[in-house]
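What you see is the complex with one protein chain gone and the rest in place.
Coming up: chain A.
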Amino acid sequence: MDLYEYQARELFQQHGIPVPDAETVRTAREARAAAERLGGRAVIKAQVKTGGRGKAGGVKPAADPAAAELTARQILTMDIKGHRVHQVMVARPVAIEAECYVSYALDRAAGHFLAIASAEGGMDIEEVAATRPEAVARIPVDPGQGVTADKARDIAAAAGLPPATAPVLQRLWQVLTAEDALLVEVNPLVRTDDGDILALDGKITLDDNARFRQSRWGDDTDTHDDPLEAAAAGKGIGYLRLDGEVGIIGNGAGLVMSTLDVVAGCGARPANFLDIGGGASATVMADALSLVLADPKVRSVLVNVFGGITACDAVADGIVTALDTVRLTKPLVVRLDGNNAVRGRAILAERAHPLVQQATTMDGAARQAADLANDAAAV
């Protein structure tokens, strides 16, 4: 789960990392009041979970509270790379003397975290890493040791950061471990004219697997702008809406991704990704089918299940249940293989719904579903 900037700021603050004074608000009027409390001048920052908001015009200075209101009103109507802006941060401006970049990120291949630091902050760090790799220090952190005061000084020295940043590097490691984060990033970490070190902007990605021991996280604050994705999340189904015409349901993320690819290879576009998971029940299957059929762009549906742990007869029962409750208006292609496939196929054959057809292979099923969607488009 990615956090908003204002949530990252709160966690930094809780762990003793200095941050600029700021308030986060939902309306332009509140932005004006916040700017007044902060002394008049302010920076208005869109709260969205995507990069490049500065370039998109989502971060703007305001000279006084009236300007803050005007700017906030404008930013609160923005859509940045598909993310609607619901909140803005109103922050006290800071006189910057130097900017740097620091983060802890997972090195998957090595199986541990890396400290990544650069004296060239404030811009796209990937750009810096690509063009001037020597300007970015990448230092492994031993999982048994963590970031001690000595280690923090080593990281700062290796990247050419001011020595005064070392305590921040150590506390940032505390954020990573105590909060079960997969990524903590401060960009930029600045030194002000007064010599203070401040985390001006930050990104945190939390590990959803650690939710059981991080009770204060509460629910995912992500608002699903798509109503079907919101409905799927409510039922605990892994569903992502795409913009094609072939609805896709399968078991296991790998097989579902593969099904999307095979359908695309047949000249049709997948309408969604939907994984019913391992050992899915008839109920889950019925919910999944209702969800996919609720997408008006869907012209055909492909169910591709290889039963390992999942029993194909349960999947077939789920399809039959759904047929009784949802009026099927689009053709459905079903491919069942593996565990209890013979029984599953027999259940569907017995139901003999005119819009349901069975396929014996994955490629054949994808071809049929793609052709049905394309035929429907041609009508």
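In this text, contacts are C-beta pairs under 8 Å (C-beta built on N, C-alpha and C of every residue); 3 or more make two chains touch, one makes a residue touch a chain; residues count from 1.
Just so we're on the same page, contacts and distances are computed from a predicted model.
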>> Suppose you had to identify the omitted chain by its UniProt name; would it be "ATP phosphoribosyltransferase", "Succinate--CoA ligase [ADP-forming] subunit alpha", "Aminomethyltransferase" or "Transmembrane component of ABC transporter"?
In response: "Succinate--CoA ligase [ADP-forming] subunit alpha"
> Considering the whole complex, which of A:Q47, A:N187, A:N339 or A:Q358 touches the chain not shown?
Replying inline: A:N339
> Where the complex has a chain not shown, which of A:A33, A:M78 or A:L106 is the residue touching it?
Replying inline: A:L106
> In the full complex, which of A:Q7, A:Q87, A:S103 or A:N251 touches the chain missing from this view?
Replying inline: A:N251
> If you put the missing chain back, which residues of chain A would it touch?
Replying inline: 106, 108-109, 111-113, 126, 142-144, 177, 180, 182, 207-210, 212-213, 238, 240, 242, 250-258, 260-265, 270, 273, 275, 278, 306, 308-309, 337-339, 361-363, 366
